[in-house]
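My structure is below; once you've seen it, I'll send some questions.
Partial complex: the chains shown occupy the same locations as in the complete assembly.
Here the chain labels run A and B in written order, and each chain numbers its own residues starting at 1.
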Amino acid sequence: MNIQTSYIISHLSKGMRLDGRKPDEHRKIEIEIGPIEQAEGSARVKLGGTEVIAGVKLEVKEPFSDTPNEGVLMVNTELSPVASPEFELGPPRETAIELARIVDRGIRESHCINTEKLCIKVGEKVWMVMVDIQPLSHEGNLIDASGIAAIAALMTAKMVKYDEAGDKVIYEKTDESVPLDDIPVPVTFGIIDGKLIVDPTLEEEESMDGRLTITTNEAGDVCAMQKGGACSLTFELIEQAAEMSIKKGKEIRELIRQSL
Amino acid sequence: MTTYKRNDGRKLDETRPIKMKVGVLKHADGSALVSIGKTVALAAVYGPRELNPRHMQESDRAILQCNYTMAPFSTKERVRPGPSRRSTEISKVTREALEPALFLKDFPKTTIDLYIVILQANAGTRTAGINAASLALADAGIQMRDLVTSIAAGKIEGHYVIDLNGEEEELTDCDLPIAYMPREKKFTLIQMDGKITKEDMKNVIKLAVKGCETLYEHQRKALLEKWSKEGFE
């Protein structure tokens, strides 16, 4: 075990973290709505030193054949080197793909997007909602920053127009919002020395054994979970994380609402 | 809880028929074939062996490399060959579900390569793959803290049900796969899709743990069978 890890663990045994936070405390969360005018919706989120932009774009596509009357959601992440010297150019790898899929799953499984309202013509044309996440600074816990940015961007996204005759999208925002019924929020816990720390920093990520992300919704239901990293965890720890994720999710949901 | 009839007649806490066999591939260092209902997973292990290129080596431990693939004919709609976002994620969570059971520090600078092929898919492919992989690692003679077992559970019409089949996957309120080390009583994979209360979630996990204990017996039996055969030969 390296020195940093021992240091983190010894602090944690006294209920403290290196940056002075309590184990169940998020870093300061700042949410800016609409930084990207060209996008149908967008949000910039700072989680301490971690910063991401999420942008929503709409396209018209053929629906999947098993859901001919439903629009489609796609979440995509590119880990650009601007955000961290550790990120490399090239097609998304494991980390970027998992990140996008955790955010995607939280949104999808909460059914917050009313996909049936995104149908233009059954079996032929539906709206595809693309959420792209661009990290600007990675100082730990990109998952929560991305999840918050994604839902905030969606909540403020406006529909554009579809010109059926010309079969093309007219990129002029209308007054109509992207149909959204819920606010799923992911909360990520670092697992270190058998303990949970919410919203880990980059140095904590380097020392921790693994992580657990739980996404909850307005009603306090659990919509998605994902363990990451080469750790194992007990039932009690999962229980504890579930409790906390509901509580922290509520706080963050309130912050998002205030930022609108 | 007794009123719900599962579409295949199973009890709520009953897994689909399970078949497990180890040592099924001649060329791998370890291998296993696992079928759970109509889902069939094949796993092959090579290693620990020297890792090339060298700059990928870890000086103080082995790395585990894991690749999950679906055979193109394994599903209703043909699976396009090559990695997808889904298969990349499953390869990752599978690796992370197995790593806690291994003593990677025993084999510095090496790699253990694990290949999982889903030959037939009817729900639960990642969990079947983990069960097969765990057996293949044991078959390769790689020491493990515990066998890793894996199964999903869910909730249909108010009832907790284990080991969802393809049709149940459409009906369930949640799909919650776990990987679990039964002797250690530790979880090494947790994922969930769905929308359920915290209480439901706990109950679903508990039911999945029960399923893992059943699978554990099957795994042990499969290993025993192979070892006893080898004894005779």
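Note that a contact is a pair of C-beta atoms (placed from the backbone, for glycine too) under 8 Å apart; a residue touches a chain by one contact, two chains touch by 3 or more.
These numbers were taken from a predicted model, which means no experiment stands behind them.
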Copies per chain type across the entire complex: A x3, B x3
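In this text, only the chains that are shown with their structure count from here on.
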Centre-of-Cα separation between chain B and chain A, whole angstrom: 27
Chain A residues within the chain B interface of the complex: 92-94, 97-98, 100-101, 105, 108-111, 210, 212, 217, 220-235, 238-239, 242-243, 246
Residue ranges of chain B in contact with chain A within the complex: 85-86, 88-89, 91-93, 95-96, 99-100, 176, 181, 184-198, 201-202, 205-206, 209
